[in-house]
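So the structure is just underneath, and the comments pick up after that.
All protein chains of the complex are present and in place, except for one that has been dropped.
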Amino acid sequence: MGTLVDQFNAYRSKMNEKILGSDNKVMKRIYSVDTLTYQDGALSSKVKEMLGLVSSMVLRCDDCIKYHLGKCYELGVTTEEIFEIFAVANVVGGTIVIPHTRRAVEYWEELTLG
Amino acid sequence: MGTLVDQFNAYRSKMNEKILGSDNKVMKRIYSVDTLTYQDGALSSKVKEMLGLVSSMVLRCDDCIKYHLGKCYELGVTTEEIFEIFAVANVVGGTIVIPHTRRAVEYWEELTLG
Amino acid sequence: MGTLVDQFNAYRSKMNEKILGSDNKVMKRIYSVDTLTYQDGALSSKVKEMLGLVSSMVLRCDDCIKYHLGKCYELGVTTEEIFEIFAVANVVGGTIVIPHTRRAVEYWEELTLG
Amino acid sequence: MGTLVDQFNAYRSKMNEKILGSDNKVMKRIYSVDTLTYQDGALSSKVKEMLGLVSSMVLRCDDCIKYHLGKCYELGVTTEEIFEIFAVANVVGGTIVIPHTRRAVEYWEELTLG
Amino acid sequence: MGTLVDQFNAYRSKMNEKILGSDNKVMKRIYSVDTLTYQDGALSSKVKEMLGLVSSMVLRCDDCIKYHLGKCYELGVTTEEIFEIFAVANVVGGTIVIPHTRRAVEYWEELTLG
Partner (left out) sequence: MGTLVDQFNAYRSKMNEKILGSDNKVMKRIYSVDTLTYQDGALSSKVKEMLGLVSSMVLRCDDCIKYHLGKCYELGVTTEEIFEIFAVANVVGGTIVIPHTRRAVEYWEELTLG
């Protein structure tokens, strides 16, 4: 994996540990509900990660986008599918989503090209 | 279909006509891109409508939610799947999505129970 | 003026009085800064009201949209110009702005057709 | 309590039951984390409800505002304090929060005047 | 032009090419509608770019702000006018717009001072 992916994962892990290391029960439960949400159910993990990705895009959260791109990559979402998700996000969310799409494309390239 | 569904569709059609009846080229193109977005491609229409639904929920747009619920219903999305989409939206978007989920449940009931 | 306009103005006036009637200095100052903002300056009131309108649309605040539509109407903004503002709002903010545009069109019709 | 309060509570209860009545585990957990969040801890319930209120205002969720106003009222927050919370919300979130403040004032009056 | 401007333009061009280089028809159409939106019409390009700028500010998208600042500069918007647009954005959108205004001022200085 390239630099962007490594940096994102390293910072994410380090800070998640600190958050979970605090004694805040609510934060812990949020993390565990979050994990539960994307597990296979009536909808597959794959579809749920796509739902997570498009939500992150319209809400314009770069880190959330990176996380779900990583998951989509692991679960075998193709580049053509990823661009269709980008399309939905840009249509629903408007041109303010474009700058986030630029960064998403860069990150996706790193994931797929290594 | 029940009252909520009928009212929503009637108002939507009436006002869309007025918007398209104006001579604004940009608005017309937005409508046509919108239609294009949800057509079968690498991802099915069904998955794309789910993407549209979850986006509408995290952005908290009741009318957009109603529209995509209607489309999901037509395309055979099940109640169990709908609730899993609601779950993603509420986890990503937080408890401020709950009031919109309440109204979504009411609308979905009307769609499914007639 | 039609029903929508009257109802909006009546409720707005009644509740603004209550807010200003409270002894909260910050709220009072916000109201006075708000008034100052839209006065003629390097940019005309008219352009500033258009800026207020497009901001209200992308932030999807129906009451704010109504208020600025009323001001735009008073200041002589034409229907063609209004639709170009709607176009910018829908391109920047995406299709989630469409339901607000529908209601804006309805309100604008009442303003212009009486 | 007046009409607005009763209507809000009735619809909220009815739809919450339907959501919890579904077999969606994620939704159930969100509800239980939500309850946990506002319990006495390092910060009192009262301060936490104020935090919930101001968050709901800047995110412009009328139903969330109503809910937290109800809780604040039960916990003895005064009208003067409520207006200071409104002030923070309007300063941080801008004049687009004003229409929500109008409706919040109306609801608060019903809570306090019965 | 200074460093910030150059970096922004270079990254923007590079990634836009990749997005347009994908075979996604929706993304292409969004780009072409976007171009159409800001052309002279009932409103001048100049006013439309101001509308784009204020929308980008209240939606707090730094890259969108930079883009529209660049366009406003090309079209002869003055510093005094720019600050009046900032004022509308900060009043409508609240103090959360201030950090974006800081970065906007820095970028505008680079545009105007070179």
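Think of it as A, B, C, D and E in the order they're written, each chain with its own count starting at 1.
Methods note: a residue touches a chain if its C-beta (ideal position, glycine included) is under 8 Å from a C-beta of that chain, and two chains touch if they have at least 3 such contacts.
Just so you know, these numbers come straight off a predicted model, no measurement behind them.
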Displayed partners of the chain not shown (whole complex): A, B, C, D, E
Residue touching the undisplayed chain, where the options are D:5, D:51 or D:75: D:51
Which residue of C:15, C:30, C:77 or C:105 touches the chain not shown here: C:30
Among A:6, A:34 or A:80, residue touching the chain not depicted: A:34
Residue numbers in chain B that touch the chain omitted from display: 58, 90-97
Hidden partner interface residues of chain A, rising order: 11-12, 15-16, 18-19, 22-24, 26-27, 30, 34, 55-56, 59, 61-64
Chain D residues that touch the omitted chain in the full complex: 33-34, 37-38, 41-43, 47-48, 50-52, 54-56, 58-59, 64, 78, 80-81, 83-85, 87-89, 91-93
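Note that in this section only the chains that are shown with their structure count from here on.
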Touching both chain C and chain E (chains): A, B, D
Fraction-based call for chain C against chain B, same above half, different below: different
Separation of mean Cα positions, chain E and chain D [Å, integer]: 36
Touching two or more other chains - residues of chain B: 26, 30, 33-34, 37, 55-56, 59, 64, 80, 83-84, 87, 91
Category of the chain touch graph - line, ring, star, complete, other: complete
